[in-house]
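Of the protein chains in this complex, all but one are displayed in their positions.
Chain lettering (A and B) follows the sequence in which the chains are written, and residue indices restart at 1 in each chain.
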Amino acid sequence: MYPSEYRYTKDHEWIRADGASATIGITDYAQQQLGDVVFVELPKVGAKLKAGSSFGTVESVKAVSDIYSPVSGEVIEINSTLVDSPEKINSDPHGAAWLVKMRLDDPKETASLMDSVAYQAYVAEKDKEHA
Amino acid sequence: MRYLPKSSSEREEMLRGAGVETVEELFHSIPEQFRLREPLPLPGPFSEAEIIKYFQDRAAENSRGYTSFLGAGVYQHLRSVVTDALVQRGEFLTSYTPYQAEISQGTLTWIFEFQTLMCQLTGQEVANASMYDGSTALTEAILMATRLTGRRGVIIARSVHPEYRQVLKTYAKDLGLEIEEIGYTPSGEFDRSALKQAGLSKAAAVVVQSPNFFGAIEEVPALADAAHAGGALLVDCITEAVSLGIVRPPAEADIVAMEGQSFGVAPSYGGPYVGVIASREKFVRQMPGRLAGQTTDTAGRRGYVLTLATREQHIRRERATSNICTNEALTALMATVHLCLLGKEGIRELALQNLAKARFALAELEKIPGVRRVFSAPFFNEFAVEFPRSVKLINAALLREKIVGPLPLGQQYNELTKRGLVCVTETIARAEIERFAAAVRKVLETSP
Partner (left out) sequence: MDKTVETETITGITKASRHVSQNEGLIFERSAPGKRGMELPPLDVPAVDAAEALGPALVRQPIEGFPETSEIEVIRHFTRLSTWNYAIDLGMYPLGSCTMKYNPRVNEFVARLDGIAGEHPLQSDQVSQGCLRILWDLQKCLLAITGMDAATLQPAAGAQGETTGLLMIRACLESRGDARKRVLIPDSAHGTNPSSAVVAGYEVQNIKSNERGQIDTDHLRGMVSEEVAAIMLTNPNTLGVFEDRIAEISAICHERGTFVYMDGANMNALAGVARPGDFGVDVMHLNLHKTFSTPHGGGGPGAGPVLVKKELEPFLPIPVVLQKEGRFVLDSNRPQSVGRVRAYCGNFGVLLRALAYTLAYGPGIRQATEDAVLNANYIRKNLEDLFDLPYDLPSMHEVVFSDARQRRHGVNTMDIAKRLIDYGFHPYTTAFPLIVPGAMMIEPTESESKEECDLFIQAMRSIAAEAESSPELVKTAPHNTRIGRLDETTAARKPILRWKP
């Protein structure tokens, strides 16, 4: 379910590092919690992000969630197909619904994030809390 | 008490059903020191007849039977009795905000119609389901412009309604807005030559009113160009909505803030009225206020829901586009019904009648020596007039003739003493206009 080459945050973002750049999105768990996504607000290309800061929002009908950057860096590309098709976040959160691509300030920053096993365990705990 | 549907025995039964002996027990969570021991010193209780008498007595102390030439943002227009007949139906009057769409399709449908009518009238692409009034709608429209442009400057015409500008000032200082006022030319229009590049490059919006406070109609397309050249948006404010029956709509404005009171809402000493914000589709996510959208149910039937709710306070809380919750639904319904009654031909005819009455009145007034219109720009149903004497003095005399005279402009504009704002709508009979002019002439002929 959760790709092993990705890393994950406690706020349910995923990041796939590729040398000095990375792709970021939100996880399947996140899209389940949100429900049908209706709108995505993304930063502009060139925006400088700090790890832990909010860089956009994902909206469902009844809720708005901030998206937090897992790492520090500069936005080099945004997924503008999400403007017309926000529902991709529900159908393919780990693939076609990537949100931004970044140039990393420090490529080693991702190592401190959860791997897929740890994340899987983390969301299993969360589910137990909510039950 | 007639509003309380319980007999004493039912109260007893329910107290037992609630598990208590006396009703006082239900208030024990309030510390004893705060529980009142005496009834409040309030007038009443009044029977229905006594309530009516009280208000009839108050009605006799107002301006019943007077003819009024006041406009200045609130307009006397004919209202059909059909409006109240519909609006007073319990299903409209006593219904709640349409959050539960399945049992609020009545409300949601007319809101959708209202939004459509406002777009048709203003030439804009999307309109909301009402703000409190024109003054707060204007402030909200300006805040919307600051969100859209990321700029904090506001360039606003002095010919925008003084009270609307005061409202903006009240909110602006705490939101870090910098306001610059621009004056008017001898024609009464916005002084474009006073627009400085420096101010414009920092401005989120250039704000005008049309027809403006003096009744003069502004050149919206040229103003839009000027604003856009500096990277600012044009916000157009409309206080006399009936003007849209004949005057070219402000389609070039980026955001329109309108007061809809002229559409079948009684003047009612200041409110409730109906504010509207209309704008372009691409700006809709920054637009405050409720929006009704069309959709389908599980069986494919067309229906309406409140939509884009994530802009609003109940979801975004401190990051909402506005804190507005309650709006002016019932008065918006009045406007909707009124516009449907007037229809395409009616609203045009109404506007033409206003044009005619105002010009007739101006002609009558200008026959009086020393009385003439102050500005030269085209006007709808309102115009500023110069008098040889203080307007307050003239009005005092007019009151004795049961006429409520023009608004003295000197109070709000130091440079416009001895000038009054006259409004003439379709509701004022020719004989009354003539009587008004005669009364003014008489006052001026009497030596000071």
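The definition used in the following text is that a residue touches a chain if its C-beta (ideal position, glycine included) is under 8 Å from a C-beta of that chain, and two chains touch if they have at least 3 such contacts.
Computed from a prediction, not measured in an experiment: that's the story for all the values here.
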item	value
Selected residue (touches chain absent from view) among B:179, B:194, B:341 or B:393	B:341
Residue among B:13, B:225 or B:366 touching the omitted chain	B:13
Residue ranges of chain A at the interface with the undisplayed chain	36, 38-39, 59-62, 86-87
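The working rule: only the chains that are shown with their structure count from here on.
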item	value
Distance from the mean Cα position of chain B to that of chain A, given in whole angstrom	45
Chain A-touching residues of chain B, taken from the complex the two chains share	285, 309-310, 315-316, 319
Footprint of chain B on chain A - complex, ascending	38-39, 59-64
